[in-house]
Every structure is written in C-alpha cells, then in structure tokens.
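Encoded as structure tokens, the structure appears first; notes follow it.
A single protein chain has been omitted; all remaining protein chains appear in their positions.
Naming follows writing order (A and B), and every chain is counted from residue 1.
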Amino acid sequence: MAGAVTYYAGRAPERGLAVYTQKVGMWVFLASEVMFFTSLIGSYIILRFGASETWPLPGEVLNIPITAINTFILICSSVTMVKAFAAAEVGDKRGTRLFTLATALIGSTFLGVQILEYRELLHEGFGPSSGLYGSTFYTMTGFHGFHVFSGVCCLFWASWKAFRGGYDNRAYKGLEVLGLYWHFVDLVWIILFTVVYLI
Amino acid sequence: MATIVAEPTGRPVVREPHELSFIRKYIFSSDHKVIGIQFLFLSLFFLLAGGLLAMMIRWQLAWPGQPMPLGSLFPETMAPDGIMLPEFYNSLVTMHGTFMIFFAVMLLLVGVFANYLIPLQIGAPDMAFPRINMASFWVAVPAGLIALASFLVEGGAAGAGWTSYAPLSAMPEASGVSLGQQMWIVSLVLLGLSSILGSTNYITTVINMRAPGMTWMRLPLTVWALFITAILALLSMPVLTGAMIMLLFDQTIGTHFFLPAEGGQPLLWQHLFWFFGHPEVYILILPAMGFTSEILANGSRKPVFGYHAMVGALVSIAVLGFMVWGHHMFQSGMNPLLATSFMVSTMVIAVPSAIKTFNWMGTMWRGNLHFHTPMLFAIGFVMLFVIGGLSGIFMASAPFDIFIHDTYFIVAHIHYVLFGGALFGIFAAIYYWFPKMFGRMMNEKLGKVHFALTFLFFNLVFFPMHTQGLAGMMRRLYQTTGYEHLEGLQWTHVLITISAFGLFLSGMLFAVNFAWSLFRGPKAPANPWNATTLEWQTPSPPMHGNWEEVPVVYHGPHEYSHPDVADKDWLAQNERPDVVSPARP
Partner (left out) sequence: MKWSLPENIATYGGKIDAIFWVITVVTGIAFVLVEVGIIWFAVKYRRREGRRAYYTHGNKALEVLWTSVPALALVALGIYSADVWAQIKGRDSAPAGSLMLGVRAKQFEWNVTYPGADGTLGTSDDFVVRNQLHFPVNRPILIQLESEDVLHSFFIPQLRVKQDAVPGMTIPVWFEATKTGGYQIGCAELCGLGHYRMRARVTIHEPDEYERWHAEQVASR
C-alpha cells in the first residue's frame, strides 16, 4: 500500500493485562468511583458513630419495604444487562435490542421510585438540612441516583444503537463496558441500602 | 496519506487521509501532543498569575499598610487607595496556593508531561482514549476560568486558605466569602474530574499500549513516575471531590457535614482533605523525580544508578502515601495515639526519598557531566529537594511539630519541595523536551542565566523563612507586627520580598526565552541531547501518530556509555541488536 505505515512491525504490543483497552479503562475508572463512594460512606460512618444525638432506628424515617422492592428492581436490571451482553456476544440482534432497552427502562423505574420516595420524605419534612441523617442520606443516595441517571442515559443511547444493529458478535465491547459500569452502580446500591436503610 | 493504526487487538483501522481543520487540529484536538501543549500554555498562564499574587502578598508583608505600586487599579473592596484589606490578603493567600498547586504545578507535571511523554516514551501512536483526553483538557479550562472569575464576585475569592479548613470555609458568616468559596469548590471539582479522566487514560495507556519489547523494567523512569502519579491521582482525587461536594452542600442546601452546631465534625474535613492531600503532595513531586532521574542520566552519560530501587521507591511511596495523612493534623485535636502511629509511618515514608537522593548522586558519580540547562536544573532539583526533604523530618516529629506547625517553617518546607523540587524539575523538563515539542531549541545562555538567578533568589526568599518559623512566626498573617516575640524581624520580610521580586524577574527571563525560542529558536534535530528513549528516535516535532514505524524495543531505558558500543556514548532503546549487539540488558 503506497504511503501506508505499518505499526508494530508484526509484533504485538506489550500488554499488562490480557483484556482489551476499553475494559482496562473502565476498571481503572471504577477504581476511582470506588474511592468516591468510599469517601461518602466513610464520612457517613464517622459522622454516625461520632454523633451525639441518637440516630433514627431503621424504618423510623425511611420506608424499607418500598426501597427493598426498588432494590430488587435494580438487581433485575443487572440480570437483563447480562442477558443483553450475552445476546450480543452470540450475535442475537433481537435479544440485544430487547434486553438493552429493558435494562434502560428498569433503570428508569428505579429512578422514578427514588424520586417519589424523595417527594414523600420532603413532604414529611425530612430534607437535606434535617440533621446529619438527612445530610448523609440525601448526599449518598443522591449521588448514587446521579450515577444511575448517567447509566440510564448511556443505556438509552445503547438501545438506540442496538435498534440500528450496532452490536453483534464482533462488536459488543461497548455493551460489555457499559455493563461493567451498570453492575458497579448496582453493587453500590446494595451497600448503600444495607448501610443507610437496614443498619 | 492513509495511515494504519493498530488497535491493541491488532485489528488495523485506516484513518481517513484528510487534512484536519484548524479547529480539530489545534483547538479540539485529540492528539496527545497538541493536548500536552495546550496544557502547557494553560498552566504557564496560571504559573504567572500565581506568581503575581505572591508578589502582592510579599509587598504587604514587607511594607504593611503601604499602598501597592499600581494599587490604585484595584477596587475599593480589595485595596482602597492601593492598601490591601485583610480579607483581600486572605483571598490572595488562598488563591496563590490554589493556582500554584492545582493549576500550575499539577497541570505542568501531569497535564503537560504525562500527556506529551507517555505515548512517545512507550512507543504508542496516541493515548488509549484520545477523546476522553481532549475532554480532560476542556474540563480544566472552565475550572481555571471559574477560579479566576471568583475574584470579581461579591465577597471576593475564597479566603479560607488552599486547604479550606471547615468550618471557616463552610460558614459565609464567619469568612465573609460565600459565592467565591462556592466557585472555588466548583472549580476544583471540575479540575478533579479532569484529573480523573486524564489518569484513567494514562494508566490504561501504560498498561496496555507499550511498544513491543517495552517491558515494565524497560520503561523510562519518567513513565514510571507518571504512571504511579496517575494511580495516586485516580484514587485520591475522588475523595477530594466527595469532600468538596459535602462542603458545597453545607453552604448551599443546608447540610451539616462540617458544622458542629448541628453535630457535624470539622475534623472530618481535615481527614478527607489530607487523605487526598498527602497523595497530592507526591503527585506534585514524583513526576519531577522522574524527569530528574532521566535528565541526570542523560547529562551524566550514565545509566540511572539503581533503576530497580528507583522503581521500588516510587511504588512504596504510592502505597505509604495513603497512610500518612494524619501528620498534617498533629495539633488538630485528633486522638494523640493516632498521631503516634502517623508519626511512625511518616518516618518510614522518608526512606524512599532518601534512596532516590543517594541514587541520583550515584548517577552523577564517575559520569562525564554535560552541564546543559536541563542538567543544571536537575542538579538544582536534587540540591533543593534535599533541603525540603530534611526540613520535613522536623515536622514529622510530632512533639517538635507543636512548635513549628502553622509557622513559616512549614511555608519554607512546602516551597523547597514545590518550587525547589517540583518547579525546578519542571524547568528542567521544559528545557529538555522543548525541542521535541516545538522543533526548536531554547537559548542555552539565557537558560543558564535563568538557572543561576532562580537558584540564588530562590534560596534568598525561602531559606530565611526557616528562621522566621523557628522564631515562632505564624502563617497567613496579614501583618506580623504587634507580636513581641517577632519584634526586630521585619527586616527579614523586606529581604525576602526584594529577593522575591528578583525571583519573579528571573522567571520573566524564562518567559522571554520561551516566547523567543518558540518562533526564532534554531531548528532542533530529532535527538539534540543524544538521548536513548524512544521520543528522541522520531522527528522533532513528531508527526500525527508519532511514528513512521512503531519502534520495537530491545534495551533498557537509560543505556549511556555502554561498553559494547564504540562509536557513541548512547544506545537508543530501539536500536536493533544485530546492528549494535551489546551483551545485556
């Protein structure tokens, strides 16, 4: 090929990890996210155990049953995410479309329920300025919600791409990387639900 | 001309052979070299801005209550009749630290050189995620603009110090600053985002995009240093972001994280801040250590002494760096037992720095020393970093820290590390890599004068601060008059201020040299320093995609004066062993 440039002279680049670059990138980024949520959850723990006033008992302020259902909903979305990726991997375009869109919709449902919960709590007079409990509750769940929201936006974009046939058994990396993020957000929620609602 | 770029999977992608528009080429560029140069201009601007703020601070300390030259240009809210107000002084101190630490030194070390050097030194065509890289620059720009603009809003810029200790920073009624403090927070949250995006890129690129043969132990020490720095930034920046968000919420939506009246904990801010802040200290010095190692080897025409120990020191600093934050808080009211454990871990983390210093000396030992400007600054780095490192031992000892905590001794220490250390390393790096970046040489004579004057004035400014601190002079005082134990010390302020003006002017020499060389410097050859690493084995400046042919690496990074190479005293990393065939490594 005239004027062409050959790279790597027939030898592969050195690879520190035997996975493709986008995946390494997402792992690295998630390490940073872990530290972000650690800072919030860590602060919660320090403030809670250093608090002079008594902390409300589980269920005293927050509605545990509804959030438990919401947690289940979010876990379901992780399942559909796995399904979407599995479908893409084998080249099942219909399945990819269906499950990607389903994940986006279930994620939106989670957000919807959370917004309703916020409305209800604010209506009862429990806001971010309601003591340390309110401060930490809204900051932690709010930032988790923001992460879910970002994920849902990406998922709708991925669904649109899937409907245009963008994913198949050779091009599924985007979906896999998005899946990593989505499972991470899900995992964070399980920790938050335990720490904030149940303990 | 079509170019083929191998994706890490080996699948070639043909780049469109069209000429990029001006905007895509120079403004919204995804080429790591252009982004590095963009960061260079941004951070040099902030270096200048931070320097100007320092000059104003120095004026006030030397001649308190005297109108500043050109002081009448300032509005009534900052300096009526040219005499600065205490609240404006606090803003100056805060923003000087913020500009210098976050926007000048950090961006110079990481934004500029991690971007520019990592792909070139590891033999990659670009970063792993060029668009994310572009985003990291374009997030940093508004961050800087917001920080600058905060001077103009009502109440002025943030005035609670660059550490913004709560609750002063969380209580506008106590500090008199409300919007300025919030803009400070937003600015640093954006900068943190930029840093996280950048770090993700650097780490991924180093892990998975090294040229064939570029094994971990053949990485130039600059890459090692930048890689470890990126890990530190990746893991510490989000903690700062978390703390900043809580602080912002305390100010805006009525939360109580740091407000004790409602059960919040002021010390929590300090723990979070320094959990970030101590790794940040190493973010601000490790890359300069990398540059110094490499430039000392080049100037001495010897391999780096104890390469493996150097890498080991970097890694151990990264690990220990997360365990020593409490040494900033010995006098904070934290549990004294906790202080004891932090004191021990702090003593331990001094060891890797000692190893590095001795290895630098070992690199010079029995060398054949070429004193080009980068080499002078690298030697200056070692000489001054040693002072900064040794003065750190005084405050690492918690009982003696009782006396020097929050005095000018600390100010002297941080400047020996950040200016004598980091900034000397940065100057060395700019003089060294300028020919690669712009294809022109900088003026050597002017460079040497710049070095001599900077070295002289730097010591005249910051060494006396040690004695001021030992005399018990507290930090961040608008004026130090009125304290009996400080009587008779005013002349030291005058000496320091006059020297500081000298230091600023010698910085201007650098600016002149930089600007002049950019357009008029003599054309640079591909490898003006006879250096071994990969970036010198491609034209200056390198083309888009960096290489005609991606290099294959056969040798360690700093193979100078190899006995098996007879005709020259350096061996490029990609020289084929069948052409020159050294025994090892």
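One rule holds in what follows: a contact is a pair of C-beta atoms (placed from the backbone, for glycine too) under 8 Å apart; a residue touches a chain by one contact, two chains touch by 3 or more.
Remember, predicted model here, so these are calculated numbers, not experimental data.
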item: Touching partners, among the displayed chains, of the absent chain; value: B
item: Contact partner of the left-out chain, one of B:Val348, B:Leu446 or B:Ala526; value: B:Val348
item: Which residue of B:Val141, B:Leu390, B:Leu456 or B:Ile498 touches the chain not shown here; value: B:Leu390
item: Residue, one of B:Gly111, B:Gly159 or B:Pro220, that touches the chain absent here; value: B:Gly159
item: Options B:His32, B:His96, B:Lys302 or B:His415, residue touching the unrepresented chain; value: B:Lys302
item: Missing-partner contacts on subunit B, residue numbers; value: 85-87, 90, 93, 159-161, 165, 167-168, 171, 174-176, 260-261, 264-267, 300-309, 331-333, 335-337, 339-340, 343-344, 346-348, 350-351, 354-355, 357-359, 361-362, 364-371, 379, 382-383, 386-387, 390-391, 393-394, 396-400, 402-403, 405-407, 467, 470-472, 474-480, 482-485, 488-489, 560-563, 569
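The rule we apply is simple: only the chains that are shown with their structure count from here on.
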item: Inter-chain centre distance, subunit A versus subunit B - centres from mean C-alpha coordinates, in Å; value: 34
item: Subunit A contact footprint on subunit B (complex, rising order); value: 1-10, 12, 124-125, 128-129, 132, 196, 199-201, 203-204, 206-216, 234-239, 241-243, 245-246, 249, 253-257, 262-265, 268, 271-272, 275, 545, 547-550, 552
item: Interface residues, subunit A side, partner subunit B - complex; value: 1, 3-9, 11-17, 20-22, 24-25, 28-29, 31-33, 35-36, 38-40, 43, 46-47, 50-53, 127-129, 131-132, 134-136, 138-139, 143
